[in-house]
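In this view, the complex is presented without one of its protein chains, the others remaining in place.
Chain nomenclature is as follows: A and B, assigned in order of appearance, with residue numbering initiated at 1 for each chain independently.
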Amino acid sequence: MAFDGAVFEAREINAWRGDRHILRDVSFSVRPGEFLKVTGPNGVGKTTLLRVICGLLPAETGELLWRGKSIRGRRDEFNFELGHLGHLNSLKGDLTARENLKFLAGLRTTLTPELIDQTLDRTGILSRGDLPSRSLSAGQKRRLALARLLLADAALWILDEPVTNLDTAGIKLVEDLIVEHVDQGGMVIAAAHQRLLDDASCLRRLELEP
Amino acid sequence: MTAVRTPTLAAVKLVFKRDLTLAWRRWDEVTQPLIFYVVVTTMFPLATTPDLSALSKIGGGVVWVAALLASLLALEALFRADVEDGTTEQWVLSGQPLGYLLLAKVAAHWVLTGLPLVIMSPIVGTGLGLPTSAWGVLMLSLLLGTGTLSILGGIGAALTVGVRRGSVLLSLLVLPLAMPLLIFGARAVAMQMDGDSPAGPLQLLAAIFFLALSLGPLAMSAAIRISVEN
Partner (left out) sequence: MWTWFHKLASPPHAYRILGNLAPWFGWASLALILVASWWGLVKAPADYQQGDGFRILYVHAPSAWMSMFAYVVMAVAAGVGLVWRIKLAHAAAAAVAPIGASFTFLALATGSIWGKPMWGTWWVWDARLTSELLLLFLYLGYMALRASFDDPQRADRASAVLALVGVINVPIIHYSVDWWTTLHQPASVTKLDKPSIQIAMLIPLFIMIAGFQLYFGWAVSRRLRGEILRRERNANWLKEAS
């Protein structure tokens, strides 16, 4: 899988939350093969920035460019190449793990049972495939959310605190997935408190200041 | 990318199927509006008179009011769970036209709530003295009316997601907008019973339904984006 030549660029992004001017003239770019880690103290605007990139929050001024062209008016196209993992796992408790993937990841890409099984295996929850997701542990639910992200087959990953609720093995899984993704030419933008691939060569940092 | 993009129609069907699946696993919740419907229509004879011929004069109207109230009761929670667990956010980000996904959800909701009300209407109508000859018009008018109401209610539910005491607010917002449906629907039944042709109001109900069908998804998707953007 090669994600060809896509570059994501943010120029002079300004965003408010209510009355507070949270993001001031934030600019950066991410190229294929890069992992951009967004850091900063609590409340500085990491989640806000990620949500602005996804279009879940409006930016008062500034521009977002994908493949060199502004995203404005082309949101759906951009969204298809974007994979988002937020604070919430977006799981329905009454559906099984497999069904959750079928009904959510399946909205973006056509899924086969083999592909679903493969992905559940990769994230280490294949044995839980037919259990209702409410009976999964917090860590397993996070892994299921990661499975959904994998199935999206998106070039740009936006991860907000991806290792929440994960044990050491889970953190290693996230790191492996990120490395695999960028090795194939994908891009990752992640907001994380913890150590996450801090020594990797593909890592670049964006430190937000209050 | 080697993955095949899901066509919009397939995505819409997935959403529809998902909601039916979810409802099937909690089917006791699905029957509640129906029971409410029967209870409310029972209140009218008890409040006025057991005389069926007197009741039949307002029977069509009573069935309609009860159907509107029962539908609204069920609509309040339409989007709540999906917004709370983050699914709606993923739909916004899915690259599929949001309006159609939401319409699929509303359609599933209608099949689970509106359609049973329509099917039960001859039964509750009989309790209010409505003759068999009125059943067809009653059901057809309710079919169109509950369909439109599901869409209007979907817009209202999308606007009021997460608001405390949202169900009262939802009714306050949606009922005034639903008054034309009530006027045309109840009147169609009465006209049928009087021997006049109910074609006029039925056609108007159909026109309103198609208007709602075309503009509803736009309004719902705008409303959902507003609820999710924060």
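Here is the rule we use: a contact is a pair of C-beta atoms (placed from the backbone, for glycine too) under 8 Å apart; a residue touches a chain by one contact, two chains touch by 3 or more.
All figures in this text were calculated on a predicted structure; none of them were measured in a lab.
Between the chain not shown and the residues B:6, B:160 or B:192, the one that touches is B:160. Of the candidate positions B:97, B:122 or B:180, contact with the hidden chain is made by B:180. From the set B:35, B:119, B:199 or B:215, the residue in touch with the chain omitted from the display is B:215, counting the whole complex. Considering the complete assembly, chain B touches the hidden chain via residues 152, 155, 159-160, 163-164, 169, 172-173, 175-177, 179-180, 183-184, 187, 204, 208, 215, 219, 222-223, 226-227, 229-230. Think of the hidden chain as still there; on chain A it touches residues 18-19, 58.
As a convention for this text, only the chains that are shown with their structure count from here on.
Chain A and chain B have Cα centroids lying 36 Å from one another. Taken in their complex, chain B has these residues touching chain A: 1-6, 10-11, 14-15, 17-18, 21-22, 25-26, 81, 85-87, 89-97, 101, 228-230. Of all residues in chain A, only 1, 3, 51, 54-58, 76-77, 79-82, 84, 86-92, 94-95, 99, 102-104, 106-110, 148, 151, 153, 155 touch chain B in the complex they form.
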